[in-house]
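Taken from a larger complex, these chains appear in their original positions, while the remainder are omitted.
A and B label the chains in the order they appear, each numbered from 1.
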Amino acid sequence: MTNYVRNHSLSNDEIQRYSRQLIISEFGVNAQERLKSSSALIIGCGGLGSPAALYLASCGLSRLGLVDHDNVDKSNLHRQIVHNETTVGRTKVDSARLTCSQINSSLQIDTYNLLLTHENIMDIVKQYDVILDCTDNVITRYLINDACVLCRKPLVSASVIRFEGQLTVWNYIEKNGPCYRCLYPQAPPAETVSTCSDVGILGPVCGTLGSLQALEAIKILTKVGDILSNRMLLVDGLSMSFRTIKLRNRQSTCAVCGTNPTIIDQPPPPPLGQCSNDQPCRRNLLNSNERM
Amino acid sequence: MHLTLEFAGGAELLFGKQKNHSIDLPDNNSPWTIRTLLVWIRENLLRERPELFIQGDSVRPGILVLINDTDWELFDGLNYQLKANDNILFVSTLHGG
């Protein structure tokens, strides 16, 4: 280390702390410097947000934003590893901030203890370089997608249920990648939407997908590697099978990223009667026989 | 004509929880397409609540159709003419976190 020529902005302390990642030949000092001037926003500090927050707190970012409106519940602890028994009852963003700041005290962590709406999301999203969708419901996923397209931010999106997970990067402009609305112009019928509280989820499935979200975010910020845009990873933990499918490009007909968008200044308000959290306000009819 | 059908992301729950289906379509006067395959699926494979899988003559919103692991939008969508041994994957989008 000592005879390393100093043509970068990293301190000796940073060189030491991040040495095991900056010696990777494809990564190097340049990528580490990019991380040092980058920010990421994690929306949802639950099963996916936990590993994503821990790894993004560790890697050497300048700033990490954490959004959640919920408090830590004991039933979260089987999978939400950024929280623990001592923070049950506290807000999830405070709990996550506490754990992340113990890992990296030089990281700026900003927390947003609120329910995202079409009125408040733009001001938050526009401050960050990359956004991670770690939420648990359809309405919020459209909201985040629209805000990311309007603010021109890449969106690393994962979702999990039971033993399965899905991962992709939306709105990756460098590859003309699609947004969530390009793929799903219409929301699914409410009764087809399963949630973690309906049909369950295993912690390590969240760990796998949330870690992969952090990996894609780091690759986007450092411009290293091939980004999972125009592609979607399907994970089935029960059979341990992984499959990458090829997706359409950006659609010219898309309501938000197309050539004649109808969504322009801010995301539209949610349809009446739809809620945006993981409570059983929409009972999942299909799986009701699986409840206890 | 032999095909492999796969259901994932919860769509398999409508098909007796079976993810992989090896099927043989009967000979037809006109070529099989995704559109006519959906009719066949509804009549022959769907165990319950067809409205959770099919809407009109297509799949319901929130289900992706992959032809040999490629988004059907990159082919002709409903009008894609099936070839022997095609793999057709129906993925229900997940939303949990």
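Everything that follows uses one rule, which is that contacts are C-beta pairs under 8 Å (C-beta built on N, C-alpha and C of every residue); 3 or more make two chains touch, one makes a residue touch a chain.
Because the structure is predicted, anything quoted here is derived from the model rather than measured.
Summed over the whole structure, each shown chain label occurs as follows: A x2, B x2.
Convention: only the chains that are shown with their structure count from here on.
The geometric centre of chain A is 30 Å away from that of chain B, both derived from CA atoms. Of all residues in chain B, only 8-10, 13-14, 49, 51-52, 60-64, 66, 69-71, 73-74, 89, 91-97 touch chain A in the complex they form.
Touching chain B in their complex are the following residues of chain A: 44, 46-49, 134-138, 141, 158-162, 164-166, 183-189, 191-196, 199, 201, 206, 234, 236, 243-248, 251, 278, 286-287.
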